[in-house]
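Excluded from the complex is one protein chain; the other protein chains are retained at their positions.
Here the chain labels run A, B and C in written order, and each chain numbers its own residues starting at 1.
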Amino acid sequence: MQDRKPCNYGEYLKLDTLLSSQEPESLKAGKMAHDEMLFIIIHQTYELWFKQVLFELDSIREIFSETPLPTSRLQTVVSRFERINEILKVLVDQIRIIETMTPLDFMDFRDFLVPASGFQSVQFKLLEARLGLKASFRSEMERTFILSRLKPEERATVEAAEKEISLFEHVDQWLSRLPFTQSGNFDFWKDYEHAVNTMLAGDESIIQGNKTLDEGRKKMELEILGLTRKSFTSLLNPVAFAEAQAAGLIKLSQKAMQSAVFIHLFRDLPMLQLPYKILSLMTDVDETLTAWRHRHAIMAHRLIGTKIGTGGSSGHDYLKRTTERNRVFIDLFNIATFLLPKSKIPALPASILKTLDFEYDHGKT
Amino acid sequence: MQDRKPCNYGEYLKLDTLLSSQEPESLKAGKMAHDEMLFIIIHQTYELWFKQVLFELDSIREIFSETPLPTSRLQTVVSRFERINEILKVLVDQIRIIETMTPLDFMDFRDFLVPASGFQSVQFKLLEARLGLKASFRSEMERTFILSRLKPEERATVEAAEKEISLFEHVDQWLSRLPFTQSGNFDFWKDYEHAVNTMLAGDESIIQGNKTLDEGRKKMELEILGLTRKSFTSLLNPVAFAEAQAAGLIKLSQKAMQSAVFIHLFRDLPMLQLPYKILSLMTDVDETLTAWRHRHAIMAHRLIGTKIGTGGSSGHDYLKRTTERNRVFIDLFNIATFLLPKSKIPALPASILKTLDFEYDHGKT
Amino acid sequence: MQDRKPCNYGEYLKLDTLLSSQEPESLKAGKMAHDEMLFIIIHQTYELWFKQVLFELDSIREIFSETPLPTSRLQTVVSRFERINEILKVLVDQIRIIETMTPLDFMDFRDFLVPASGFQSVQFKLLEARLGLKASFRSEMERTFILSRLKPEERATVEAAEKEISLFEHVDQWLSRLPFTQSGNFDFWKDYEHAVNTMLAGDESIIQGNKTLDEGRKKMELEILGLTRKSFTSLLNPVAFAEAQAAGLIKLSQKAMQSAVFIHLFRDLPMLQLPYKILSLMTDVDETLTAWRHRHAIMAHRLIGTKIGTGGSSGHDYLKRTTERNRVFIDLFNIATFLLPKSKIPALPASILKTLDFEYDHGKT
Partner (left out) sequence: MQDRKPCNYGEYLKLDTLLSSQEPESLKAGKMAHDEMLFIIIHQTYELWFKQVLFELDSIREIFSETPLPTSRLQTVVSRFERINEILKVLVDQIRIIETMTPLDFMDFRDFLVPASGFQSVQFKLLEARLGLKASFRSEMERTFILSRLKPEERATVEAAEKEISLFEHVDQWLSRLPFTQSGNFDFWKDYEHAVNTMLAGDESIIQGNKTLDEGRKKMELEILGLTRKSFTSLLNPVAFAEAQAAGLIKLSQKAMQSAVFIHLFRDLPMLQLPYKILSLMTDVDETLTAWRHRHAIMAHRLIGTKIGTGGSSGHDYLKRTTERNRVFIDLFNIATFLLPKSKIPALPASILKTLDFEYDHGKT
């Protein structure tokens, strides 16, 4: 390595370029608005971080496309999701910086920026698409709204990304492939269904036998029990599942959703620890991204008020709506609905348990 | 002070009591669920912090009830709001701790806690009431839902708090008393109305004269302008304001809302700096409390899933709805709607400017 | 479960006791100092969190004392360390809350608290002892200083804790037992030593052959190379290691330190992923606890200034010194010193690789 040109910090980071890429519009218009510098720089840091998140997401999608997927690669997936989560946390925290800008200060240069808007961030649209927020997830109106704001080549980039296999799809397929629920005569989901039915029957008989409840209350409790039963049915019964999916209540495939529940139930078994961690980290990604959207909407409200935009609604209302609607991995939050108390979880047969376990003792030499 | 009993750290903090106040129900039932300790302790820290926030809020309400209110006291209000905000930030951050508990771990003791619920936190209800979330702000259904969960004496405490003067009411009155907008012939709001009309007329003539817009687009732009005009009217015209208030779009009184706008426009004048800071900190309180409600709802979703509760809806749905609905100071987020670019803000007469300013030079001795 | 007494939120959390455990000394003395409430409550939350950290640490120590230690238990260790880290982060963040108290406000009640001091926190001493900061780690002076401040029974509690097997000792033993480095003719540490020697010989010949270096510079580079060689020797040679240990440069045993290096080099192998994660989380614990000590020292400086204490030095100076000195797991920060570039890491024989790996394919049924 001795014949390499010595590396220089400033050149390596391209600081000449980077630090001369701030050109306030207010300055061009004749009077620098002090706070425009912050506005530019914070957006630039957001875009740099978006690039990094995309870079990590792409590498994760690549790993998920390997067949077979070696166990050792799952650890890499875990590390990269952990990194994405740390970045997302900083993106949320950074909102406190932009909030040191007041509405009146923003007015000093806001008009110069028309019609530029964060909705034009191609990288953020790519990020959403690569996570899984594809055309089919968005309402037609929202999609038109977004795409109409992009340049033709940007639009093409986003539309191309929507056609690639998203993280959501990779994970759905990976989960669908998970073995371990059947072996010989053993069918985990039959045993699970049985356990659920026993549990619910027990609950029902408790309600029926409870003399302290009046008739109205008893009726209500039984109705709630009925809803709970329906909810379990939607996981187990293919027709009910398809209905829930058609109604937009669930996005994952039935097999994938069942695997996710299975992994949660047996997460302590060595072979399921990494899959569990991955699901857990994707839940974190969804959660922190949602927190970011929410804080962002509130910040925009504070900074701009309820000024009506071209779409006939105010920007922060739009942002607030996407907070909940654009959650790609919301199914993972519903897993808790399908868990059973540890004492009621059906036992796995020894053959499967052995497959799922490994011991350090084996390693003794 | 030499004859005082020496103070001891553990006795001072009542650690014997404090550290023996954790009695897991699972332990009583025969098998300690490891994570129940965390569940108890995190809720206890939340309650300790609620006590501190209430303590600060009460002292702020007391200051606001002083007549006349000395300027030097406003600095104390600022400090205490800053403290409340730092506490609220930690309350949000703490959610990451509870999220180290998984749904399956929670199941190990969840049933022992029925029907206890965070909805039974009297201090949190007091906090909401003292901020200003009184009976009239809540829907009847929500209020019934909450109060029915409390013991009679707790219910009485909350209802009594709802009758006290809340922070919201104190601030409304304080803002309503703000002078400075009239002096001799000068009437700030007449000048402001004139400035608004001139600005909007200019915008209208630009739209009308813009030959690049087709008729459909022009019509839309003019409709948006109409909405903007209507929005300014709602601030200035008492009848329009009363309508907006009746429709639930605004909670502050007209005079108070106008003062809040005035303070934002002239926040650099020395006499308005503390009032501006106070409004800004109350906006922060609303924002961080809203972030807490939102994160709390998502965390509950993750931990419990969509299990239907007694009210016929899942707990996290309920929590998500209150995120937006229970915001006491949301009017402060709308102030930005009514600001004007600095160049268009009507000038204050010298007599008022002099009153609002002070100089260190006066202090030279 | 139907015959249980219904659980009530306030009773469950013992809120009556908890929320009446704040008795400001200034109030007893006749004039409540407003900020004393914060001072009490923040210390109480710290003590509650210390209790939780101790609870988790004890459970981790218990797991480490199981023989043999099942792999599935390591995941539990990971989860609990993750929880401890989230708690420690909040302990750092909470410092911002206490900093809303100014030195002058603290003076309003500071004298009432004499001679109470955070040094009297028994739980914090227990926490240090259970982590591994035992008598032998502390200077005699520091230990006397601390113990002299405790009541006899508190002192006994701390001294008893110092005699138990600490986390540090458990981890040292667990690491020392790690197999995998020898098999038949294979001895990893021989191969490693060979790789190191080859690498350093290469570096030396580059320096010797580099004509752009003058003699002085060449001499310096060779001296640095000598120090690097010495550093590797201290890991590999028992005598050199014992010297480093005697000089206080390292706390772990040689076998444990070597295992830690081995785990870092092969952390991607499935069987080493959990051990790697555990080491990494313990490094985080040390790092966040150190950050807490440092921020705490600076906060104390700001709040109290350089007032000389009974020990003849100011409190914040003492705190700053312990920041670095009381780090239990600092050896883990030195692991990087002993890593080799991936291309130079000696290969493991197939027999060991097979032991360290497992594949999901095996799981196919």
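Please note the rule applied: a contact is a pair of C-beta atoms (placed from the backbone, for glycine too) under 8 Å apart; a residue touches a chain by one contact, two chains touch by 3 or more.
For clarity, every value in this text was computed on a predicted model and none was experimentally measured.
**Student:** In the complete complex, the non-displayed chain touches which residues of chain B?
**Tutor:** 2, 68-72, 75-76, 179-180, 182-183, 206, 210, 267-271, 273-274, 351-352, 355-365
**Student:** Under the stated touch rule, tell me which residues of chain C contact the chain that is not displayed.
**Tutor:** Answer for chain C: residues 102-104, 107-108, 111, 220, 223-224, 227-228, 231, 264-265, 267, 280, 283, 287, 290-291, 294-295, 298-299, 301-310, 312, 320, 324, 333-342 touch the chain left out.
**Student:** Go through chain A and note every residue touching the omitted chain.
**Tutor:** Within chain A, the residues touching the omitted chain are 1, 4, 6-10, 12-15, 17-19, 21-23, 25, 34, 37-38, 40-45, 47-49, 51-52, 55, 59, 79, 82-83, 86-87, 89-90, 93-94, 96-97, 99-100, 102, 111-118, 120-123, 151, 154.
By our rule, only the chains that are shown with their structure count from here on.
**Student:** Quick one: name the chains whose C-beta contact count is the highest of any pair.
**Tutor:** Top-ranked chain pair by contacting C-beta pairs: B-C.
**Student:** Looking at chain A with chain B, do both copies bring the same residues to the contact (over half shared) or different ones?
**Tutor:** Chain A vs chain B: same; shared/all numbers exceeds half.
**Student:** Counting in whole Å, what is the centre-to-centre distance of chain A and chain C, each centre being its mean C-alpha position?
**Tutor:** 33
**Student:** Roughly how many whole angstrom separate the Cα centroids of chain B and chain C?
**Tutor:** Centre-to-centre distance between chain B and chain C: 40 Å.
**Student:** How many angstrom between the C-alpha centroids of chain B and chain A?
**Tutor:** Whole-Å distance between the two chain centres: 29.
**Student:** When you check chain B against every other chain, which residues touch at least two of them?
**Tutor:** Within chain B, the residues that touch at least two other chains are 102, 111.
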